[in-house]
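Notes to accompany the following structure.
Only one protein chain is missing; all other protein chains are in place.
For chain A:
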Amino acid sequence: MNGTTFLGMPAFPRAARDALGDAQLRRNLAEATRTIRDKRAEAVGELPDWEELREAGRVLKEHTLRHLDRYLLQFEERVTAAGGTVHWARDAAEANRIVADLVRRTGRSEVVKVKSMATQETGLNTALEQAGVRAYETDLAELIVQLGQDRPSHILVPAIHRNRAEIREIFRREMGTGAVGDDPADTDALGDDPHELAEAARRHLREKFLRAEVGICGANFLVAETGTVVVAESEGNGRMCVSLPETLICLAGIEKVVPRWQDLEVFLQLLPRSATGERMNPYTSTWTGTADRDGPREFHVVLLDGGRTATLADPIGRQALNCIRCSACLNVCPVYERVGGHAYGSVYPGPIGAILGPQLRGTASAVDRSLPYASTLCGACYEVCPVKINIPEVLVHLRARVVDDSRRRPLPRLEGLAMAVARWALSSPRRLAGAQRMAAAAARLLRRDRPIRRLPGPLAGWTDARDLPVPAPESFRTWWRRTHP
């Protein structure tokens, strides 16, 4: 098994119910997702060739995945020729070990990090901590999550579940010792205006950047043709991490590769508009190996499999690897908007997380078995996806896989038995009529007209995520016969 789900997370339905009870969370999420949805719609609407860009993006990704071995080898060759070193990691543990070894070799015990989903996925910070290395997250939202000892709940805005007042409290509590200012009064005086909070983050990290010897980043794209790494960001923390330290280590999934430099003309138009709803993100850094007199003198790329090749082997599921981590699907998802990212129990929340997680990690855990069901299949995610991943199609496909897995178990589950009974009843009109008569009789006994919120005993599983309507007093066919003699 590769990658991690959050330790001890319950399966989606229970986590979702807890999240729905948190009124503050729902307000924060509704406000934030509405803002970003509107911005995205405007930025995308401005481009008359948006659909052509999406199609180019989809086909490019599909083409690359078909020839992934070739493009990975080409990327390795170009990086090496440009003075970098390429490492390969079969799983998360191996990737973490390689990175920890590289850091140890520098003799340093601190690293600065650019926000990276791959390092979240492998749990790199924890692994580094065990190796005696302190990793400083430098993206503002990641910093909020790290200081608050919290979990990320969004791919792009990991602290989307926090509002300004909560962030101010975290900063006051955690930055106290000289970080916001030398005078403790500065910390107390910190207000909740986003400008002030951003300023506090700037001061908190300034020294770290200027002294940093080792930087760790992910990658938005790896260009096979040239060996170029691309990191898109907004705050400048990424530029700090990739250009100031002596040593730079990049951990990236193998699916991040694109064939040629020219292909960035597609992805650099698709990504920012889909992600933050901007025409372009403030900063995009690209570099190839090491350069004379500019930036790190030592550069490493760690290419991570971590379940990606297993995903690639599934002809329907593999389209999840097209993902460019924009999170547009999260922002439009009616389920995500209400329950937030934590309920998904892993680093990839929302619709893409529901198809990526169970494929990267397999469907062994209760969380991963529940994720394909964490959707209404409304299709909004497919519509906004900049690389046209048919998320509903993959969700249905994975549901089938979960059901097939459970069929192979020695003891049938209650759901399976119920479905067998339903099949028996529904396959004959006489048996169906009999079942309807029994249900109507039961409804008369119940004497209620509101839906049933909770079934008793082992049947409660059915009402965990849905209400059960009270059966009609008579079936349509009975009514027809009665009223049309």
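In the analysis below, a contact is a pair of C-beta atoms (placed from the backbone, for glycine too) under 8 Å apart; a residue touches a chain by one contact, two chains touch by 3 or more; residues count from 1.
In this section, contacts and distances are computed from a predicted model.
A chain of this complex does not appear here, and its UniProt-recorded name among "Formate dehydrogenase alpha subunit", "LUD domain-containing protein", "Putative zinc-finger domain-containing protein" or "4Fe-4S binding protein" is "LUD domain-containing protein".
Residue A:E235 is the one among A:E121, A:E174 or A:E235 that touches the chain not shown. The chain omitted from view is touched by exactly one of A:P259, A:G362, A:G379 or A:G461, namely A:P259. Among the residues A:L25, A:V44, A:V103 or A:I144, only A:I144 touches the chain that is left out of the figure. Only one of A:L25, A:V44 or A:I160 touches the absent chain when the whole complex is considered: A:I160. The chain omitted from view is touched by exactly one of A:T276, A:Q319 or A:N390, namely A:T276.
Against the chain not displayed here, chain A makes contact via residues 28, 31-32, 35-36, 39, 48-49, 52-53, 55-56, 59-60, 62-63, 65-70, 72-73, 82, 87-90, 94, 97-98, 101, 138-141, 144, 157, 159-160, 163-164, 167, 194-195, 197-199, 201-202, 205-206, 209-210, 223, 226, 228, 234-237, 239-240, 243-244, 254, 259-262, 264-266, 268-269, 272, 276, 278-288, 291, 293-295, 303, 305, 309-310, 312-313, 318.
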